[in-house]
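Have a look at this one.
Moving on, here comes chain A:
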Amino acid sequence: MNDSGNDRNPRSQRDLAVHLDGITKRFPGVVANDDVDLRVERGSVHALLGENGAGKTTLMNVLYGLYEPTEGRVVVDGRERAFDRPRDAIDAGVGMIHQHFMLVDPMTVAENIAMGNEPRKWGGLAVDRDRIDREIADLCDRYGFDVDPSATIEELSVGAQQRVEILKALYRGADVLILDEPTAVLTPQEVEDLYGVLEELTEQGKTIIFITHKLGEAMHAADRITILRDGSSVGTVDPAGTTREDLAELMVGREVLLETGGEPVETGRPILEAENVVVEDDRGVELVSGIDLEVRAGEILGVAGVDGNGQSELIEAITGLQTPDAGRVSFDGTDVSAWSRRQRIEAGMAHIPEDRHEQGLVMPFDLVENAVLGSQRSPRFARGGRIDWAGVRDHAEDVIGTYDVRPPDADADAESFSGGNQQKFVVGRELERDPELVVATHPTRGVDIGSTEFIHERLLELRREGKAVLLVSSNLDEVRGLSDRLAVIYEGEFVDVTDPAAVTEEELGLLMAGEQPDDRSRERPASNPADGGER
Partner candidate 1 sequence: VGGFGEGGSETDAAVGMVYATGGTGDDSFNDMAQQGVQQADEEFDITYDEAEPESVGEFEGAQRDFAASGDYDLVSCIGFAQADALSGNAEEYPDQDFIIVDAAVESDNVRSYNFDEPAGSFLVGTLSALLTGTEFAAGNGETNPDESVVGFVGGEESPLIESFQAGFEAGVEHVDSSVEVLSSYVGDFNDTASGQETARSMYNDGADIVFHAAGRTGVGVFQAAEAEGRFAIGVDDDQSVSQEDYADVILASMVKRVDEAVFTAIESVINDEFEGGETERLGLEEDGVETVYGQSIGDQIPDEITEEVETTRQAIIDGEIEVPQEL
Partner candidate 2 sequence: MRDDLERLLERLVHASVLERLVISLAALVAAILVGGVLVFVSGAFASCRAGLDIAGVTFCYNPMQVYYELFLGSLGHPLEGGWSPMNYSLATTLRQTTLLIFAGLSVAVAFRAGLFNIGTQGQLVVGGLVTAVTVLFAAPYLPGGFVGTVLLVPLGVLAGALGGGFYGAIPGALKAYADANEVITTIMLNFIATGVTATLLSRWFQDPNSANPQTRAVPEYAEIPTLPGVGFSGRMDFSLLALGFAVALMIAIAWLLARTTFGYELRTTGIQPEAAAYGGVDEKRMTVASMTLSGALGGVAGAFWVLMQHGRWLENVPDLGFDGIAVSILAGNNPLGVGAAAFLFGVLDSGSSSINTSTDVPPELVGVLSGLLILFVAMPEFFRMIGRRFVDTDAAPARAAGGGADE
């Protein structure tokens, strides 16, 4: 099968590793892919670019045998295939690394890599674990990986988990590797490492398809780029011959402003202060190790960091979703450390949660019922333990109108809205509380460019109104563009608080990876001793 080892001839039309021909995939009510053509040359890196919901993942799931196409042909290695299940795709040499890793956390690296392809011994009665270890060692040698096969997945960093995923595909003899948004959870340095790995892989004759909605990545890493919009392919381009602006326009279908920002505003009294906040997990490991911060009225404090460095726990400690193991949180001058979540809501703390599906919305409730979440005891909607549903409905319709939630149907269940519209509703509900402080966590994650712009606009408007905003995001453009001051969180500590305008993306990347850039400039030193880098 693997007959084309080092036969590199990227320009040959004939040598297509993958050819998706006229793929259409319909879901009830949605056309996820509409007559998409994709030609991927052997030994190349091919980027699939598109906004959220453009149909990228669906297309690849078709290639990987997870979905059956409604129409169209899948051709791999010049032969037409009908993959019923991933097994068939794997057998044909296609491997996929999913957006959400498909790893079993409590199991070991070796078990995960070999899963479904375990070599047997004793007539099939036992798994030949030595052989798995040997083969993993071979692969690691060949591609320059370094993983411990006996470690469990949950012990590994995200980057290492990704390498396990890649090894898993290679172990199965994949020649075509599909990577679905592989950089979403990586630090810039880890992203660089990944580029290295991709290069190594293509040199050894593997073909890479990688999905992204980040223009820069596609430009940087790919040999060819196919752009999907609304389920259709709008073209395949050579990165050398295009600009970022062109790509953005192809992707979104209109011209896009790539910068946001706001004019400086006079800051007022401190609204939120945190001192030495410590949060531990069940096993007593510190997730937040003594963070100090201050957010003033009329100010946006940004917190940048790679996911999983304690930002969730810090936010939970501030918003009252978790009791910190040590430290003090003050709100508008009052110590609220002992306050419940409800008291904090009532005091004027709004919170756009990280996870709208789990926290921000009750999915099987309609928008009316969701509109009162968090205010169910506020005198505005509840009297004598009864909820004034008519009032709530009016409120819900206000939010829907003001924040352009589509479709504007207050009686529809939350789960029937698209991610972006769900987020708009949550943002609207929270901001309409007339809060003193807004704690926003990844407010635009998974949201398309149009909605993103709108949400950014609203946050800046709040700031202008003199509210305090604490913004957590792993999207560097977002935190840099919106924040007045920017903190970087790494392993539960703030490593720097700085002026976002004075720091480059590369420096931020290093900080987020726990390293100190050599020459860092800090024009406006932090007003509190939050510089935990040396601690």
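Selection criteria: all candidates are chains of the complex that A comes from, given by their letters.
Definition applied: a residue touches a chain if its C-beta (ideal position, glycine included) is under 8 Å from a C-beta of that chain, and two chains touch if they have at least 3 such contacts; residues count from 1.
Small disclaimer: the values here were computed from a predicted structure and weren't measured.
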Touching partner of chain A in this complex, picked from 1 or 2: 2
Residue ranges of chain A touching candidate 2 (in the complex, touch as defined): 28-29, 321, 340-342, 344-346, 351, 353, 355, 358-365, 369, 372-374, 376-377, 382, 385-387, 389, 415-416
